[in-house]
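Down below is the structure, laid out as structure tokens.
A single protein chain has been removed from this complex, and every other one stays in its place.
Then we have chain A:
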Amino acid sequence: MFTIPEFPALQEAVSRATEAEIVQALHSERPGLAGLAALLSPAAEPHLGAMAKRSGAITSQRFGRTIQVYAPVYLSSFCANRCAYCGFSADNIMERRVLTFAEAEREAMILHQRGFNHLLLVSGEAPAKVGVDYLEEIALRLRDRFAALSIEVQPLATEEYARLFRAGITSVAVYQETYDREMYKQVHLGGPKADFDYRLESPSRVAAAGMREVGIGALLGLSDWRAEGLALGLHLAWLRKQYWRTGLTVSFPRMRPAQGEFKPLQPVSERNLSQMIFALRMFDPDVGLYLSTREEARYRDGMIGLGPTRYSAGSCTAPGGYGQEDAGGEQFEVGDSRSLAEVSSAIQKKGFDPVRKDWDAVFQIRGDGQQAA
């Protein structure tokens, strides 16, 4: 079982780096956890330029001059949890909706026509409305038309993940939100999500179920981002050891304005975010790194080639929002509202290839030649 050290101990580790340790980490092939702590430290800030350079070089080497593009489909705005920072929190009065199968299919096909081949299916955490049966049905309906389907929904049991894998889901993201147990308690006011440990073990269950890829992340703005970065490194390293067949990714959701007017408790600047991305890239050269449309176009364009390997584009965070412009009820406001074509052309301008297909549903079908289900 993965256990996370107490947060103050992580904070202590990222605060005491010496100049020599930082320089060593910068020049090391495998900086390790001590190196990661050094690169996340305040003392490493003056080295941001050198970190960007190393991070970019490693990323090119491992991923080539390519960036994968994808789009999210929001399936439902119902949620059983009361997370202080989220627009979907059960505490917020808003019109809620869950897409019917036909509506979900329609949303997906709009994205298909816009050129998307990789989809991320997202929902609030309401197992009664969006349970594993619902997700399975959607996967079965979409699997033959998309190269890859990922989900970001409530944590599930291992057997449920395995079922979704057979139905065509390739990867699962479960963000811990914060690895700071105290802060976790403070912002998760009610609902099943309040169980820190069950959530912490979710990525292991995803991997144990045979999923191709598992995504982890911390919501930036809740607690000390430097210590969150070190926690992410620990989590990655542990998952790599336990589940060597599973691909790993990290996302960096920075808090966005949302209904409920929650203000970030510990603001994270673009410089901070960049430092975190570069440090994790140097720590794990092979991890896939996401940069979503939460960030502004200017920043996203600037980061092309420096570390992130996956960009979302043309995103709408309201269920039904692609087919219906004024659907309302978004989870948060996006910072980059450009279309796939616009984001792709920005990627190309930087000398990178926006890759729309880097998977094939055929990998997913179990058994010899026969389709499952």
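Following the convention adopted for this analysis, contacts are C-beta pairs under 8 Å (C-beta built on N, C-alpha and C of every residue); 3 or more make two chains touch, one makes a residue touch a chain; residues count from 1.
Following the convention adopted for this analysis, contacts and distances are computed from a predicted model.
With the options "Thiazole synthase", "ABC-type dipeptide transport system, periplasmic component", "4Fe-4S dicluster domain-containing protein" or "Sugar ABC transporter substrate-binding protein" in hand, the undepicted chain maps to the protein name "Thiazole synthase" (source: UniProt). Of the options A:S55, A:S123, A:S202 or A:T246, the residue whose C-beta touches the omitted chain is A:T246. What chain A contributes to its contact with the hidden chain is residues 60-66, 147, 212-213, 240, 244-247, 286, 348, 351-353, 355, 357-360, 362-363, 365, 367-369.
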